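To start, the structure itself, in structure tokens.
Only a part of the assembly is drawn; its chains keep their places, and the rest are absent.
Which chain is which? They are A, B and C, in the order written, and residues in each are numbered from 1.
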Amino acid sequence: MIFSSDNWAGAHPAIAESLVMHAGGYASAYGTSELDRKVEKRFSEIFEKNVAVFFVATGTAANSLALASANRAGGVVFCHREAHVNVDECGAPAFFSHGARLNPVDGARGKMEAAKLDAEIRQFPLENVHGGQPMAVTLTQATESGTVYSLEEIEAIASITKSHQLPLHMDGARFANALVSLGATPAEMTWKRGVDLLSFGGTKNGCWCAEALILFDLSRANEMHFLRKRSAQLFSKSRFIAAQFDAYLDGDLWLDLAHHANAMAQRLADGVTASAESRLAWAPDANEVFVVLKRAVAARLQERGALFYDWPVPHDLKGSLAEDEALYRLVTSFATRAEDVDRFVAGC
Amino acid sequence: MIFSSDNWAGAHPAIAESLVMHAGGYASAYGTSELDRKVEKRFSEIFEKNVAVFFVATGTAANSLALASANRAGGVVFCHREAHVNVDECGAPAFFSHGARLNPVDGARGKMEAAKLDAEIRQFPLENVHGGQPMAVTLTQATESGTVYSLEEIEAIASITKSHQLPLHMDGARFANALVSLGATPAEMTWKRGVDLLSFGGTKNGCWCAEALILFDLSRANEMHFLRKRSAQLFSKSRFIAAQFDAYLDGDLWLDLAHHANAMAQRLADGVTASAESRLAWAPDANEVFVVLKRAVAARLQERGALFYDWPVPHDLKGSLAEDEALYRLVTSFATRAEDVDRFVAGC
Amino acid sequence: MIFSSDNWAGAHPAIAESLVMHAGGYASAYGTSELDRKVEKRFSEIFEKNVAVFFVATGTAANSLALASANRAGGVVFCHREAHVNVDECGAPAFFSHGARLNPVDGARGKMEAAKLDAEIRQFPLENVHGGQPMAVTLTQATESGTVYSLEEIEAIASITKSHQLPLHMDGARFANALVSLGATPAEMTWKRGVDLLSFGGTKNGCWCAEALILFDLSRANEMHFLRKRSAQLFSKSRFIAAQFDAYLDGDLWLDLAHHANAMAQRLADGVTASAESRLAWAPDANEVFVVLKRAVAARLQERGALFYDWPVPHDLKGSLAEDEALYRLVTSFATRAEDVDRFVAGC
């Protein structure tokens, strides 16, 4: 009953096998091998557009390089207050961008509200050199709250972003989970709705370590080669990333894995909803479920071997919890088993 | 007949199998799993000392973080003119150190001369704020020229380094190759001779992607946790690195692989020495062989499928090459087969 | 009737004359002249302690270098939400500190509350590498709201700061105004209450350009020499700063000028308080007065030549303004004339 995080799972057997299959033989280094190119082409097919693909070591690297690509002196990046870039990357985006500031934008359940985004950007008019200048907007899909922006919501964010002539980045650490949640195509959820740069995560959905920065605007690619290398993110045996993505993107494996994780989340949500003692904090869109449990219930579950984290209660929900209740986050993954979900639910 | 680089090979079967073996099950993320800890302990055993171990994505990252750990404003790092940090890392060490300068030190065949190192450091007396201040010394073992510093040579460099109260870093992208060449222990080749920080490379010697920054001075470890995360080099499923090192360091696999690579280099060297037309540029100590071939011979070998790079001729050898000759680098690895070496030699 | 800012005034005649007096003759450059040393000594006398003094070009530079001196990877600086470092320095503190984050702390009228500071710092426990690590606290004295921390309030902030083992910086762009407001000595308002680094501003109080970074902890001085030079803040003809400070600190000129500015602010405040139509937003402690005027009154004053800025209304005062009212900031300086204050008040 491990619901701590989707990065506690290992690798899907097909991913691991791909690494074995490609271990032999020689291939040119630094992203120039045939396998690297095959995977790059596959990304262009998937996105229905020629894209530039940069493998990197971590999601934090993909996010930080995306923002570095938009760098301006005294730059200000707009993101949700709870976004990974803002709270979980130890200042990497600012380091890669030489001191850029992350300006939090509010909105319920991890989604920036377009109007609030606009108001925040307007606080930095270009004629006021003292405040700094807007440089990029980044949204997370699926969000840290397990919700998913609808296509219309992405478009609304993009519209504000474009009106200020800023690039729009999507942190897609859980891209596949969001995609299957919406039933959209990769193109529809990104460039067709105004996304310029995408952190495409595979690690949380069954890979060992497979993260790619996808550029929909090819004019950014030349500089990105140097930005990536300068950041020590260019792998020599790059095909070990390619081998993972090769299996991941083969057929619909990546979507199947995300479907499974989301389905397990829904099973959890349904079980909790049916429980007398426990309840959902809000409905999950992807593979993260936020539940309100009595502390005693949580403790009992943990005694039985369940692993999960408690979570800060959003401001607007603070009144709704009883004294003896707390908020908890449960994350499912490609590896989550239905019986573990059911055991958990039985204990709620 | 692929002698382009040791990073053109894939992964040794034992490394690949280890990834399969550890793919299932759950483990805590970000370097906190049992497997991560087991490997860290193994490093302390190997080095006969409690060391702090930081897995990172690339050798460039290990080098850059080591130097960042020694960072000073207006800092100057001393390295061999041909060192990887100086010519092949796209300014990453300077980026990680916020503008530190790499000051080249000369010396034949990739090795800094201690006296020249001392003279270069003395160019930056601390009372002259305009020039900047010395901050670290880094040496490469084995060097980019396929040579290996003797223990006495390391000690001489360390002695100069310490006399200026600077930390000494060793770029050990080919650490194992150097070690078996000297027949020394890991401790003897590092901290016992004055090395403070080590980039320990596994990738070039049979891993997919396994690089570790080793700190012999534990007081640097706290800050390094933040330096690494801030640089987007902290893996979530960190155990995929641990799994590689676990197999790599098991028994003497890592030393056996290096022995093989070095032996193949010696076989190449012997063959070239025996050839009528071709000759060694200098004797190899590890797994890189530098040969002088007639251009026509090189072309003929390449037609037969041999892959290798030409190389700039060191200043002191410039007069020794004939018009129709050039210098070439041949790199062997754990994967090099004797029959390929022999085929190459036959064509020399 | 110019109340826009204290940096709209020029230089006090004594300061300008000092520049003329020292214009002739030769002196060694880069801060090593006799005049530089005389002024450094004067600072040590004034602060009753041996201090290290670094002249820099701007208050932003002094603040940014102070924070850079405390730099940590993934560092987090705590300051009031409305602090100059946070809203008016275009990211300079983050640039100088390679990506440090400024974490706002709330508190009424420009002063951080000690308890809120503590709560904010606790959000970054050192065992959570993802969030970054606390690195420094900075308070502004006098604040951007024209208020002044009492000695006890400084001590309370310092106590929290020390309990987290962080250095405490004071942005003293209006140091003299705060000092005469409290009737304290420079030592009492700084190191005796736990301040480690001070931006000592002269520019807003009668100098052309005279800012000094004062270090109470001399162990930080060596690195600061390089930090300053590396930031292009080391003047060659440094004595032109020294000449200004020489006159500024001679006798009690600097305190007299601040007394005058504060008295003019009080005269303004008294006048506004006596007015039927207008009122103080809050009582001024130093040389900035915040008033609530009917927009029509403000417009009428501006027509008559008064210059001043409107100001965002603090959250807790939002309900207290009528529809036709707005908040305005009036800044007095060494150059403000009583008759201009009286003319302004007459129009309120």
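By definition in this document, a residue touches a chain if its C-beta (ideal position, glycine included) is under 8 Å from a C-beta of that chain, and two chains touch if they have at least 3 such contacts.
Computed from a prediction, not measured in an experiment: that's the story for all the values here.
Novice: All chains are the same sequence, and 3 are placed; what is the full number of copies?
Specialist: 4
The definition used in the following text is that only the chains that are shown with their structure count from here on.
Novice: Let me have the rounded angstrom distance from the C-alpha centre of chain A over to the C-alpha centre of chain C, please.
Specialist: Whole-Å distance between the two chain centres: 42.
Novice: Taking the mean of the CA coordinates per chain, how far is chain B from chain C in Å?
Specialist: 50
Novice: Can you pull out the residues of chain B that are in contact with at least two other chains?
Specialist: 226, 229-230, 234
Novice: Where on chain B is chain C touching in the complex?
Specialist: 30, 68, 72-74, 98-99, 126, 129-130, 132-133, 222-223, 225-227, 229-230, 234
Novice: Which residues of chain A touch chain B in their complex?
Specialist: Touch list, chain A to chain B: 2, 4-5, 7-13, 15-17, 19-20, 22-29, 56-61, 64, 89-92, 95-96, 203-204, 208-209, 226, 229-237, 239-240, 335.
Novice: How about chain A: which of its residues touch chain C in the complex?
Specialist: Per the touch definition, chain A meets chain C at residues 73-76, 87-92, 94-102, 129-132.
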